[in-house]
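The structure appears below as structure tokens.
What you see is the complex with one protein chain gone and the rest in place.
Chain IDs A, B and C follow the sequence of writing; residue 1 opens each chain.
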């Protein structure tokens, strides 16, 4: 149930979509043999891509109680029967979120975000409008559980100033709240390690726990990134460029993993 | 795993065994529609007899995770595959002992006993010999759980002075410890309601919580009972006789439920 | 053998207004649609509803104005849209919502199912979810505490024991032995936490069928008060192995749910305008549409 919005192309490259760069960047965050809690959309695409390339032994768990499915058709949600297909285990929340996530065996979990602040705190609950009016959205579902308990958290989201504010309107899922360490916060999980947007890959400073720029996607200018970020961003002296997906990665993404472009649109 | 020993015939009736009177008395303690935790031996025989006569809707649960089995062959224990046959549910301890017994939906549970004292405390753990030497036996298994949590407990045991002492050598499963109420003991279950032996049916006084005689089996003399009881027993003025099993009950016991006389020997 | 098969209206008649009901649906899967429609027709009011991840069933009840208190871990109608009625009711403060997470609702049910009055959890800490709970009526259900053995900080959760738990299953016998096909989210804990338990089954099978694979019995019959036999009872949501969700109707629902006035039209047409679930199924396209939605035996959808 983690929210990840459809993300229209942002980069200037004629024949590669930002979503494809994001999926490849997400896949590179996963190591072979790890246990992953997958959300729908790009997180699932990234996980399948990793599994089809460098990490064939990934264990992919879905909150509802599905392990290692091999969907034949693209599902619209985590409760969509399409994502139950060819699973190796069907159980439930208690097993996946309790006996795996809460047990501490989940290496990485993906989160989407309506808002993410400079300390990696995530809001998926509500939005405050100019008028002060509140609009409720989906809430936590497994998001807060993953943020609290996974060894590391990877956030995939669209890069917009309003979505990356100084402070989130509602703190659904804790990162490094107030720049404090996870130990200080009494949280077992390691917290956010990466934020993958349609403009850049962001990380967190080991000391300050604040967001810092790791790499800019090809064709994205630094000014553009800064303009579109609502909080001060630590910028390194020389800025690497996010690697493009390889030809094989692009082939897998376009021909096998999401041929209809449901998530890579 | 509740211990119930084989009980050789004690009464003077030529053609009815004490075990058959015990089984019928046990069956009469169960009401239709109740949820029962069954031990092996006479408790199982009594439960099946009740189900085949006045209580067809009994739910019979076995600790290991078996519900309503219909064994074709007589099992030697609760882990014997013979008792898994034609069950309606196979689960485990957590379901049977946790989500049923601890949840508070079990109406009655059977216990066996090495020793039982005047307040219905049961010992299934060890025996102290004259020499003071200790001999360990089976321990609790589910016995303490049933004694603590079932709405009422029915003990089936052999009637001997050494098995019915003033105080048990080890208090494995609490009855009305020290004559106190179950509330005082912080126990949820109602505690022991009946003790069915090969000489009599015993109950517990609502005020003193001490054992009292409810009925003598046919052919058993009161003096004999008192001689074979290690603690002072409350004796009513007129003593009812335990009803004999009906012809149909005897037929079911001998021809269908335990034809080999494994438990009715 | 106890025959517990009852009609949905019989069962709903026994549920007083003000009850706490737990619904076993998840987003757009195995929702208690037949039950919720009947609760609306019989206008059961001031309900407390709990659900791990809310779906269309809860959104309908809230939209119909029958829910006073909602206990949930979040939720939406997946890609079809948000739970408009739930979100709007929160915005207009016509509903008190106790926000949790998927796991914390599951743990509250687990405690209820095990007969524990409380259970610890390591989620919620350092979140606004916990702060809001502590600041509101939820305060009586959460308490920060430390492990007596390790000193580690936990949130203790109060057990959740709904007055009536409803679960939609693929298969049950007349005594209520139930087998669920596909993932089960928090259904086992939610079902066994209930003081009363009612199941809606797509198919009624002989007990002998249950006895052929007793390891698949998730809910044993002796826990079940009533079995409602209602094929396509979860439409427009999906039931794995039986039928797919009705995407057209889900879109139509979301369109109407956006606006209170249009939602009234929806209720009029599809709930109040139907005597029972069979009439509703006719409005969805009847036999022909049901056959289109029927699941492929290999794919399950």
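Worth a mention:
Basically, a contact is a pair of C-beta atoms (placed from the backbone, for glycine too) under 8 Å apart; a residue touches a chain by one contact, two chains touch by 3 or more.
Here the structure is a predicted model, which is why all the values come from computation and not from measurement.
Looking at the complete complex, one finds that the omitted chain is in touch with A, B, C. The chain that is not drawn here is touched, among residues B:144, B:197, B:228 or B:242, by B:144. For the options B:33, B:92 or B:261, the residue in contact with the chain missing from this view is B:92.
Only one residue in the set A:30, A:67 or A:126 touches the chain that does not appear here, and it is A:67.
Touching residues on subunit A toward the chain that is not drawn are 33, 35, 56-57, 59, 67, 86-91, 94-95, 98-100, 102-105, 149, 188.
Interface with the hidden chain, as seen from subunit B, comprises residues 1, 3, 40, 62-66, 72-73, 76-82, 84-85, 87, 90-94, 97-98, 101-102, 124-125, 133-145, 148-149, 170-174, 177, 185-188. Against the chain not displayed here, subunit C makes contact via residues 115-122, 140-141, 143, 145, 147-150, 152, 156, 158, 180-182, 215-216.
What we mean here is this: only the chains that are shown with their structure count from here on.
Which two chains touch most often is answered by the contact tally, and the pair is A-C.
Closest to the middle of the protein, by Cα centroid, lies chain C. Look at the CA centroids: the one farthest from the centroid of subunit A belongs to B.
Centre-to-centre spacing of subunit B and subunit C amounts to 41 Å, using the average Cα coordinate of each chain. Mean C-alpha position of subunit A lies 28 Å from that of subunit C.
Between the CA-based centres of subunit A and subunit B the separation comes to 59 Å, rounded to the whole angstrom. For subunit C, no residue reaches two or more other chains under the stated contact definition. Residue positions of subunit A touching 2 or more other chains: none.
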